[in-house]
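Input: a single structure, listed below in C-alpha cells.
Missing here is one protein chain; the remaining ones are kept as they sit in the complex.
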Amino acid sequence: MLDVVRQILLRDLRLAFRRWSEMATPLIFFVIIASLFPLAASPDEAQLRSTGAAVIWMSALLSSLLALDGLFRADSEDGSMEQLILGPAPLGLVVFAKIVAHWAVSGVPLLVLAPLAALSFYLPLTALPELIAALALATPTLSVLAAIGAALTVSLRAGGTIIGLLILPLTGPVLIFGTRATELAALGEPVAGPLYLLASVAVLAVSLGPPITAAAVRTALE
Amino acid sequence: MLDVVRQILLRDLRLAFRRWSEMATPLIFFVIIASLFPLAASPDEAQLRSTGAAVIWMSALLSSLLALDGLFRADSEDGSMEQLILGPAPLGLVVFAKIVAHWAVSGVPLLVLAPLAALSFYLPLTALPELIAALALATPTLSVLAAIGAALTVSLRAGGTIIGLLILPLTGPVLIFGTRATELAALGEPVAGPLYLLASVAVLAVSLGPPITAAAVRTALE
Amino acid sequence: MTSLEVRRGGIGLLRDLSFKLSPGQTALVTGANGSGKSSLLRVIAGLAVPAAGRIDWRGSAVHRLPPEDRGEIAYLGHLDGLKQEFTVDENLEFCRSFWKGREPVEPLVAEMRLESYRHRNIRRLSAGQRRRVALVCMRLKPARLWLLDEPLTNLDTRGTEVVIEWLKGHAAEGGIAVVSTHRPKRLETAASIEVAL
Amino acid sequence: MTSLEVRRGGIGLLRDLSFKLSPGQTALVTGANGSGKSSLLRVIAGLAVPAAGRIDWRGSAVHRLPPEDRGEIAYLGHLDGLKQEFTVDENLEFCRSFWKGREPVEPLVAEMRLESYRHRNIRRLSAGQRRRVALVCMRLKPARLWLLDEPLTNLDTRGTEVVIEWLKGHAAEGGIAVVSTHRPKRLETAASIEVAL
Partner (left out) sequence: MNAVPMRSRLWRAFHQLGSPPYVYRLAGRLAPWLGVASCVLLAVGAFWGLVLAPPDYLQGNSFRIIYIHVPSAYLSMGGYVLMAVAAGIGYIWRMKLAHGVAVCVAPLGAWFTALALVTGGIWGKPTWGTYWEWGDARLMFELLLLFLYIGYMVLRMSFDEREKADRVSALLAVVGVVNVPIIHYSVEWWTTLHQGPTLIREGGPSITMDMLIPLLIMLAGFSLFFGWLLCKRLQGEILRRERRTRWVQNLAVEAAA
C-alpha cells in the first residue's frame, strides 16, 4: 500500500522536475503578481500594507490553482490514467499520492516565497511565522480542492479553465481565514482562532478529498 | 484572403461556443476575483476604491492570459495546426483570425463585466466610459501578447503556465497605462494621454504580433 | 462470461454476445470499424460497465475485482499510456515497479529492438517505436489475462512477429488473451478462437 | 528531388536519398519502425526543412512554396487533424471551404460508410471511423500531390479497399502520391515504385 504511494509520489515529483519550467512557473507567476500589483496600485506604503495580506492570499490561491490543471489531464490524455485505474492499488491511494506530490512542488515553495512577498508589502517581520503557518495549513486544502476540480473536468477539453469556476467558490473560507490570520498577525494580535479553523478544514479536505476525486476520475474515463 | 479570415473566425467562434464552459470560465473567474477580493481585503470603501483600478486590471490581465492557453495547443495536439500551416493562406492571416476570435470571446465580454466589477469597488459611475475605452484598447494587445506566448510554448506539454512567465513582463506597459487611465478617470481628470499610449501600443501589437506568432507556431511544429 | 450487452451513448452495440475462455486460449476479436471491439475490451477490463450481463474472472464480476486481483489483467488500448517526458527506461521501470513485475526487462527491450533508444524521451520516438515501448510495458505486468486493442498498429514486420511469438508463449504458459485486430490473417497462427462482431 | 539529407535532433536519418516522381506515379515508402518514413513525408510536405538537399515541386523548393500553390499538396500524418468537438459534417465542411474544394462530399462519405455518423462528434467515433473521416477530409483538398503517412492505420478491410481505389483513381487522373506503409503487399496493386528506407 504505502509502496504505491511512494512510487506515484516519486514518479510525479520526477515528472515535475522534468517539466521543471512547469513547476517553477506558478512560483514565478506568484512573484510577478506580487510585484506587478504594487506597480498597478499606488505605491503608498500604508495602503500597500493594508491590502498586502489580501493580495498575497489571492495570488497564492491563483498560482496553486494554475499549477493543478495538469494533475489528471496529462495522465488521461496519454492513456496512463487507464493504466493507473487498472493498477494493483485502490485509486484513492494513487490520487492521494498525486495530490501530495503536487502540494510538494506547488505549496511548499510558496511557504518560502510568500514571506518575501510579504516584505515587499511592508508586513512586519514579526507576522512572518503566522503567515507561514497559515499558508502551511491552507495550501493542502487548496491542493485537494483543485484536485477535485481537475478530476471533475478531466473528460472535458475545456478543463483547464473550468477548474477555476468549480473551485473558486469553495476556496472562499480558506481565503477568508487565511487573510484574517495574516491581518491579525500584522497587528500583533493572537491568531489561534483562524489557524484552528484552517487546520480543521485541512483535515476534512485531506480525508474526504481523495476518495471523491478517485470516484470522479473513474467516472470521467468510463 | 478575407475569406480565410472569415472561415477561421467562424470555426473558432463555433468551437468556443461548443466548449462554452471554457469560454465562460475566464469571465466567471474575473467576476469571482473581483468579488472575492473585497471580501479578503478589509471592506473599507475609501480603500477599496483606491485599489479597485489595480485589482480590475490585474484580474483582466490574468483572465485573458488564462483563456489563451488553448489557442494553439488544442490545434497542434490533434494535428489540425499542421493542416492550417499547409493551407492555401499565409499562416499570419490564420493566426490573426484566431486572435480575433479569441478576443471576441474573452476580451469583449470583459468590456461588459468590468464596469460591474468597477461598481463593486465603488468607482464613480462617471469613470465608466473611460474604463471601458481603456479596456477596449488594452484587451487586443493582451490577446496578441498571450498569443505570442501560447505560440512559443505550443510544443511543450508544460506550456500552460510558462506563458505567464514569458508574457507578464511584456504586459507591464499595458497594465500601467490602463491603471493610470482608470485612476485618472476616477478622479475626474482627462485620460487622453494614457488612452493614446494604449492605442499606439495596440496598433503596434496587432500589426507585428500575427507574423511573429505565425513564425513561432511554424517553428514549434517543425 | 454470461450473455453480455454493451451500450455506448445510449445506443446498443453488442447484444447477446457470450463466450468463455479457458487457460491457454487466445481469442481474436474481429469486425468492421465501429463494430464494438474496443468497447468490448474496455468492458472486459472493467473500465466500463456492461449495460446487461456480466463478465466473470475466476468467479467474480470484473468491475468489482479487488485491487489486488486486478494485477492479473493487463490492458493495452488505442493509446499507449506512456509519459512523453520520460525516457524509455524510466517508463519501463515505472511499469515494472508499479505492477511488481518480475520479468526481466533486458530481453524484452532487445526483442523489440529498443536498445539504442533506452535513454531517449518518448516524445522523440517514431509512432511504431512508441507502440513497441507500450507493448514491453504491458509484458512487464505479471498478468494472466491480456487484453490487446489492435496491438499491431504502426508496427513493422519484425514487431508483428515478436507480438505473435509473445502470444504463443503466453498461451503455452496457460495464459488467456483477447486481441482485437483488423488483420486476423496475420495473427491466425497464434489464435485459438475468433469472435466476429 | 535532389540528393536529400534529413536530420532529427542532430542525428542524421536519411542520407543521399533521391527520387523523382512524374504525374500518374504512386510511391510506397517502406522501412522498419524509426527508419524515417514520417520524417521524409514531413519534409516533402514542407513542414520540416531538410538538413541538406532540396525538394522541388514544379521547379521551386517546397518549404518556400507560396500559399496559393500549397493547395496542391495534401498531407495526412499519424494524427487525424480533426476537431473532436465538431461533428463529422462540420469537420468536412470546414475542410472543403478552407481548401476551396470542389469535390462533392456525399459520395466520399457514402464510400467510407459514414452516413449514419454524420451528426456525431468525432470524440464519439471509434478509432477507425476517425481515420475514415480524416481520409475524406484529405480527399476534399483539390491536391495533385498526396502525402499519406500510414493511411491504413485502424482501417478495416473495406476501408483499406476504398483507399486503394482512391489511389488508383488519383494516379489515373495524373496525380502523384507518396504513401508510407508497413503493409506494402496490401497496397501493391496501387503502387508504381517502392522507396525502401
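A, B, C and D label the chains in the order they appear, each numbered from 1.
Criterion: a contact is a pair of C-beta atoms (placed from the backbone, for glycine too) under 8 Å apart; a residue touches a chain by one contact, two chains touch by 3 or more.
What you see is a predicted model, and the numbers here were worked out from it, not measured in a lab.
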Pick out which of B:15, B:60, B:117 or B:168 touches the chain that's been left out of the picture. B:168
Checked against the full complex, the residue among B:10, B:111, B:128 or B:215 that touches the missing chain is B:215
Absent-chain interface as seen on chain B, which is shown: 148, 152-153, 155-156, 158, 162, 165-166, 168-170, 172-173, 176, 212, 215-216, 219-220, 222
Which residues does chain C use to touch the chain missing from this display? 121, 123-124
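By definition in this document, only the chains that are shown with their structure count from here on.
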Mean-CA-position distance for chain D and chain C (Å): 29
So, in whole Å, the Cα centroid of chain A is separated from that of chain C by 37
Where in chain D do residues touch two or more other chains at once? 78, 84-85
Which chain A residues sit where two or more other chains touch them? 19, 157
Enumerate the contact residues on chain C facing chain D in the complex. 8-9, 31-34, 37-38, 78, 113, 117, 124-129, 131-132, 150, 153-159, 182
Where on chain B does chain D make contact in their complex? 4, 7-8, 11, 14-15, 18-19, 77-80, 82-83, 85-90, 221-222
Per the touch rule above, chain D residues touching chain B in the complex are 45-49, 67-68, 70-71, 73, 75, 77-86, 90, 94-95, 97-100
